[in-house]
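As you look at this complex, bear in mind that one protein chain is not there, while each of the others sits in place.
Which chain is which? They are A and B, in the order written, and residues in each are numbered from 1.
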Amino acid sequence: MKRRTMMGTAAAAAVAPTGFAKGALAQSANEKIRKINFYTWPQAALPQAYQASQLIAQEWRKLGLDIDVKPLQRQAQTALIWYGRDKWDTTMWRMVGRPERSDPDEFVYSLFYSTLADKGYDFVGYRNPDYDKLAEKQRTQIDKEERRKTIFAAQEMINRDQPYAFLVHPKYPMAFNRKVFKEDTVVNQTGIGIRNIWTFVAIEPLGAQKDLIINSSESLNACNPLYIGGAVDSWITDLVWDRLMRIGPDGQPQPWSAESVEWKDDRTIAITLRAGMKWHDGQPVTIDDVIFSFTAPAGDKAPMYKPFVTEIVAMEKVGDRGLTMKLKAPNAAFFTASLSKINLIPRHVWEPVLKDLAGKPENAEQIKDVNRTGSGPFRMARWQPNEEVVLEAFPDHFRAPKVARWIMRIVPNAEATLGMLKSGELNFLGFFGGDPEVLVKFAKENPDIVVKSETDVGFEFVAFNCRRPPFDDPAFRRALSFAIDRRLMVSAAWQDFAVPSNSHVSPVLSYWHDPSVDNPKTGLAVAKKILADAGYRLKGNKLYYPAGKQEKLTTE
Amino acid sequence: MAERAEERGVIPAQLAARRSWRLPPIVQRLLTMPLRDPFAFVGIVIYLLFLLVAVFADRLATTDPTEILFLSTGKVAANMPPGAEYPLGTTNLGRDIYAQLVHGTESALAVGLSAALIVALVGTVVGLVAGYFGGWIDALLMRIADMALSLPFLPFVIVLIGFLGPDTSNVVLAVVLLLWPNSARVIRSQVLSLRERSYVEAARVTGASQARILFVHIAPNILPLSFVYAAIAIGWAIITEASVSFLGFGDPDNVSWGMMLQDAFASQALSRGQYAWFVPPGVCIILVVVAGFFISRGYEEVFMPRLRR
Partner (left out) sequence: MAEAHDPSVADYRATSPEDGGGRAPMKLVLERFLHNTLALLAVITILFFMFRLMPGSPLAAFINDNLNEDQQKAMLQQFGLDRPMWQQYLIYLANLARGEMGLSFFQRRPVTGILLEVLPNSLILTLSSLIVAYVFGVLAGAWLAWKRGSWIERAAVPVVLATRAAPEFWIGMVLLALLSFKLGWFPSGGASSPGEAYTSNWQRIFSLDYLQHLALPVITLALYLQGLPLLLMRSNMLEVMHEEFVTMARMKGLSEWRIVIGHAARNALLPVVTAFALGVGLSMGGNVVIETVFSWPGIGRMLVQAVSVHDYPLAQGAFLMIAAVLAVMNFVADLLYMTLDPRVSHGRAG
């Protein structure tokens, strides 16, 4: 039990350990491993991850390590881990699932690519030229079978080096009321769950309640086709604006606003737009609108969307509905990473807006009155901050929704979401921040409520800072990773709402996931053996480096 | 205010006249007051009980409140009902609720008492200095007090914690910054009338130093007021800590009643009907805060007996 002085911050600062391992000259051949700071989230923020970190620390201590578990608020943690890349040892972290992450490219490329170690996604600082080659190669392999082999090789390499200790792929529970909606019209999307556009266009009301009422614990930040300000923002933009392709329920990109999308050669794509599409204001959607949508982010007015169009070197109109795109280089993930991401926006609305912005410091993210004309299956009807967002069905859409309105209620109180689900104030649970066990029990007591949970594309893990000893040694990382019993993580921390993980490609992406890395042998014995084999020594219950290895770091 | 001070004028006169080894009468009265007022007596008893619990916390609850408990089957001992082994059951993540409640007492008292002490100290010193010296010092201190009083309470605490970090000492800091002006103002006006008293005048004529007049002749007479505001500050600090924890800005290293309530609500203890989880911390908060109210009322009844019936 930790006690702290209440009398002032100065006192607390004064007792902070300083220069713990400084000048610890290796008098004997082996140097003791310094105290390790293990960062995590506070229990109030993410109870499962907090619980996991406590369980993991208990195991690691049994290996002879001195572990200090430090919960940090989200902001402080991002500031330390993301901006202070050489200042931390190890931390709990998570990668969240998004539809476009259903293509393995984003994780396989960005997470461990060397040049992204300083400022990009490779925040653990994993640098391996062999891995870089694989990451580049899979991108250029338009042949699916070939690419799959490369992706498998990448997973095996990561399994060997363990820059992350993958813990679980969580299963997020969602629910709906089967008294209100026809049960078989709810669509599960691989790696995402039932809260997806396929459900929202297909779901059929059974009775008088024609509105789908979904909850969110976070409020909508912005509703702008050129800016995403938070997780919930994308739920809405997804429905209001169309894209040429969408990630289908099977996790594969499929044509949406496009009638067809085809590779002509490894850098040329032929696109045909669907006939008869309309904007919410009644104007027709033309191929010029499509070209405009892919040109607009290329300038400096939509920084968030710019990366998705930089691969395009030329676009050429072919007839009324045809379009040829030329890419810089072959790109296997282009359908997912670009065509399924860029929102189609009406040229007649946005061209004058962007012209007006030209030469000003502001960009399209800060426009005061964003015009919300899209061509998607729903259109924006009303937005009351912190209360609700009301979308109404767009009857002229090619996949016109069966529900009349899509209403998102902002409910920060997890207990209240269940109360609302019971009373009918909600009929679709899009997110549940509480204890999933309670939800399952709740569904048992209220048989109208159907709970569905889907394994996520994303994952929760322990990140090791590969820049710093002792984590610069793959053997040490392996030992620490394999000391963790993944089944205990699933049951004791995630209450069985998760599956064990040992790869950055989720098992739900069954085509890309390499099953050979699943279920590695774990346990203290395994970990101890790895450490002993690598030369680490236990002296008086403390773990020492292999002979000759020294470090000059201090525990901060 | 004037009539109150007159009632009390007698005591300081005696104090000035008599110099003996005995405790000054005002201090004696301070200490014996609870015996005379039933409310204050109950308040003191509640405080003493919680103080005992805090002192013997390690012996009353031998389980570490942050430890994850396991069943013999290897599963986490989650959501255990109250029973012999876990008097109040366990949380959904396998922590002993009884141990948390007992150890939460320490943190509640630490927060409450440190806030009370600092509020009383700062308020008394500022009130004394402002009231006694007057002039620009007084004007300056009172304008600072005005400013502190213009800060909305909970929003200020949230902003301060949000940016300085979720540390319990920051809760205390915020509470102190917001509460000292009340005691300072009241004590100041009390000093204003005290310094015109004849015995103070007498001391001045006999050549007593400023500091002596201030701290020996005036200060003891405003001690009851300091006590009143200290007792109030205890309650405010504990409730503030709980509210801040509930909003998710609690100190993650600290087991407190507020953190317990936050945890209970976030984990749907209500839905699960785990009354033993969310009722006791709330009751403890009410008891400690009410005890503070009782004591402050008691001091008032005895030292500022306006409401004689």
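Points worth noting:
Everything that follows uses one rule, which is that contacts are C-beta pairs under 8 Å (C-beta built on N, C-alpha and C of every residue); 3 or more make two chains touch, one makes a residue touch a chain.
Being a predicted model, the structure only gives us computed values, none of them experimental.
Though it is not drawn, the left-out chain touches A, B in the full complex.
Contact with the omitted chain, checked across A:Q54, A:N128, A:T190 or A:N224, is made by A:N224.
Although one chain is hidden here, its contacts on chain B can still be listed: residues 1-2, 39, 143, 146-147, 149-156, 158-160, 162-165, 178-179, 181-182, 185-186, 189, 228-229, 231-232, 235-236, 239, 242-243, 246-249, 258, 261, 265, 270-271, 278, 282, 285-287, 289-290, 292-294, 296-297, 300, 304, 306-307, 309. Annotation for chain A: contacts to the undisplayed chain at residues 74-76, 78-79, 82-83, 119, 121, 211, 213, 219, 221-222, 224, 227-230, 300, 303-304, 307, 361-363, 365-368, 382, 384-388, 390, 405, 407, 409-413, 415-416, 418-420, 422-423, 425-426.
Please note the rule applied: only the chains that are shown with their structure count from here on.
Chain centres here are Cα averages; for chain A and chain B they lie 46 Å apart. Here chain B touches chain A in the complex through residues 58, 64-66, 68, 75-76, 78, 92-94, 103, 106, 110-111, 114, 118, 164-170, 172-173, 245, 248, 250, 252-255, 259, 262-263, 265-268, 270-272, going by the rule given at the top. The part of chain A that touches chain B in the complex is made up of residues 1-9, 12, 42-45, 47, 50-51, 54-55, 58, 71-73, 76, 413-415, 418, 433-435, 437-438, 441-442, 491-493, 495.
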